[in-house]
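Missing here: one protein chain of the complex. Every other protein chain is in place.
Per-chain residue numbering starts at 1, and chain names A and B are given in the order in which the chains are listed.
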Amino acid sequence: MASEATVERRSASHRLSDLFHGRERLQVGALLAGPVGWLVIGYLGSLALLLVAAFWSVDPLSGLTIKEFTLENFEALVNEPVYRDIVWRTVRTALLVTLTDAVIAFPIAFYMAKVASRRGKALLVIGILLPLWSSYLVKVYAWRTLLSANGAINWALDPIGLSGPGYGQAAVWLVMSYLWLPYMILPIYAGLERIPDSLISASEDLGASPFTTFRRVILPLSFPAVVAGSIFTFSLTLGDYITPRLVSNDQFIGNVIFSNVANNQPFAAALALVPIVVMIAYLLVARRLGAFEHV
Amino acid sequence: MRLSRRSQWLLRAAVAVGLAFIYIPLVVIVIYAFNSSKILEWPPPGFTTHWFSQAFKDEAAREAFVTSIKAGIAASAIALVLGTLASIAVARHRFFGRETISFLVILPIALPGIVTGVAISNTFTQVLDVPLSLFTVIVGHATFCIVVVYNNAVARLRRLSGSFEEASADLGAHSWQTFRFVTFPGMRSALIAGGLLAFALSFDEIIVTNFTIGAGEQTLPIWIYSNLFRPHELPIVNAVAVLVILISIIPVYLAHRLGAEEGGATGGRGAGGGVETEATAVP
Partner (left out) sequence: MRRRDGNPARTAWLVVAGLVVFMLAVAGCGGGSDDTTGGSSDEALQKLGKGEGEVSLISWAGYVEPDWSKPFEQKTGCKVNNKEAGTSDEMVELMKTGQYDGVSASGNASARLVAADLVAPVNTDLVPNYETVFEDLKDQPYNTFDGVNYGIPHGRGANLLMWNGDDVTPPPDSWNVTLDPKVAAKYKGKISQYDDPMSIAEAAVYLKTHEPDLGIENPYELNQEQFDAAVQLLEEQKPLIGEYWSEAAKQISAYAGGDVQVGTTWQYQYFALKEEGVPVKASPASQGFLPKEGATGWSDTWMIAKDAKHPNCMYEWMNWIIEPKVNAEVAEWFGEAPAQELACKETANKNFCAEYHAEEPQFWERVYYWETPLADCGNGEENCMDYNDWVKAWTTIKG
């Protein structure tokens, strides 16, 4: 059989494969040329070009950039307290949302992974994924009407004498926790699925109570998955400006960038560096904690 | 795992609360889609299916829907190609900078959308002198969709032993044949799941799209956003949203079935290490 094959003329794909055969560097290079070229030259290059403007300034009337090196944007960022407040407010909300989502997501993911029947699991997975397909804008606007003074939340709480949070910080936290919840549930679910049942049985056989099993077996093993989910809840909160605008009067980093992008791009670029630096630091920590295996 | 009665009950309660949290706003959206008042009053003064018929008739909405589909398919296709290539390199080879690829690929989605959007838009309009259009939107979407495909593909490749490919080579197949007959079939469901998630991401994206789209076109989120300015049409938006959710049950179900099949075929939970659930490996 094999000898017959060598008598035939080699097809183009065969010849191409021969070219790569044994030459690992070439293989890797060919594979990576597309993706890496796209991401490094296209994406990182674009980012660099944008961020370079952080060292420039702007003519107040025309809004045209004066391409001379200056640090005035960074001075403004550091010296004016309002920007520190805004950055801290954004980061704090991102952390709160992440924590909230982790707490809400874990039981659901655990139930899906370890308790639900095959059928129940399928239904739950579909049930969690479906909200991802409803428009982000529509969901936020729905929350806006829910939270309004004459909205459904106040209407429901009124008989017991309570009232909803209305618009503001609490609303932003609530809505963002809502929006990013599926992004937290799914990685935790995947991570929990990967824990073999045998490990849990072994722990029980050794005499551990369910709580101890949870604390000393399940939690550590699923922690990287939680961190993986947190990458999305944290980054999505950090960069959002539409939700704060629709359910609060508070400015987040994204809002200030947005309002400066038109007339003062250098300053907007300097502002943009803040979430970028924060996010890169977060990603480095997450990678350390093994999250990248679970994303 | 054996749980006490009380723990079981608590767990179920937590799940119920969580699901209620997820679905109540969606129920509100559905109710508003039938709201007879133009401004979203609560409680709704009356019910009507008027907005649904308006939604079907609305030309701009239909065009925006089609544009979103086009952009989604194109962006997913690009992401599939680039993500698969990168995943094979990372999972099957060792080279200088391998660990950095995962980091690189996740950046577009981890950095704020407004930064990505403005950067790409600037590069096109000011550096390359390319006008904004559906093409630039697709480029933007593909960039942050790569990671979804990549993660699913890498996870699957890691689980599939490389020995199958080696055996295939030993039997005389060249690398393209090996890919086509051995690697790809093993990866296929992971790629489909990744592709579907990439499509979902692209379909609903607003921030990057806002900065990269041309004047004459609208994707569905852009159409929705522009109708938030038009209070007279706000309920149509809700009707459209409900329709999109209904239509999307199909791809979501498909994605799950494909993921579940693969997992089922190669063994269930247990010593093997657990069912691979790429269908659910998140964006």
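Methods note: a residue touches a chain if its C-beta (ideal position, glycine included) is under 8 Å from a C-beta of that chain, and two chains touch if they have at least 3 such contacts.
Because the structure is a prediction, the values reported are computed rather than measured.
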item: Hidden-chain contact residue, picked from the options A:12, A:206 or A:262; value: A:262
item: Of A:48, A:99 or A:219, the one touching the omitted chain in the full complex; value: A:48
item: Among B:55, B:111, B:132 or B:255, residue touching the chain not depicted; value: B:132
item: Residues in chain B touching the chain absent from view; value: 37-42, 94-100, 103-104, 121, 125, 131-132, 214-216, 226, 228-232, 234
item: Chain A residues that touch the omitted chain in the full complex; value: 40, 44, 47-49, 51-52, 55-56, 58-69, 76, 80, 82, 85-86, 144-145, 148-151, 166-167, 245-246, 249-251, 256, 259-264
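Following the convention adopted for this analysis, only the chains that are shown with their structure count from here on.
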item: Interface residues, chain A side, partner chain B - complex; value: 2, 5, 13-14, 16-18, 20-21, 24-25, 27-28, 31-32, 34-36, 38-40, 42-47, 49-50, 104-105, 107-108, 110-111, 114-115, 122, 125-139, 141-143, 145-146, 148, 150-152, 155, 178, 181-183, 186-187, 189-190, 193-198, 200-201, 204, 210, 213, 228-229, 231-232, 235, 238-242, 253-254, 257-258, 261, 268, 272, 275-276, 279, 282-283, 287, 292, 295
item: Of chain B, residues touching chain A in the complex; value: 1-4, 7-8, 11-12, 14-15, 17-19, 21-23, 25-26, 28-29, 32, 40-43, 81-83, 85-86, 88-89, 93, 95, 101-116, 118-120, 122-123, 127, 139, 142-143, 146-147, 150-151, 172, 174-177, 200, 203-204, 206-207, 220-221, 224-225, 228, 237-238, 241, 244-245, 248-249, 252-253, 255-256, 260, 269-275, 277, 279-283
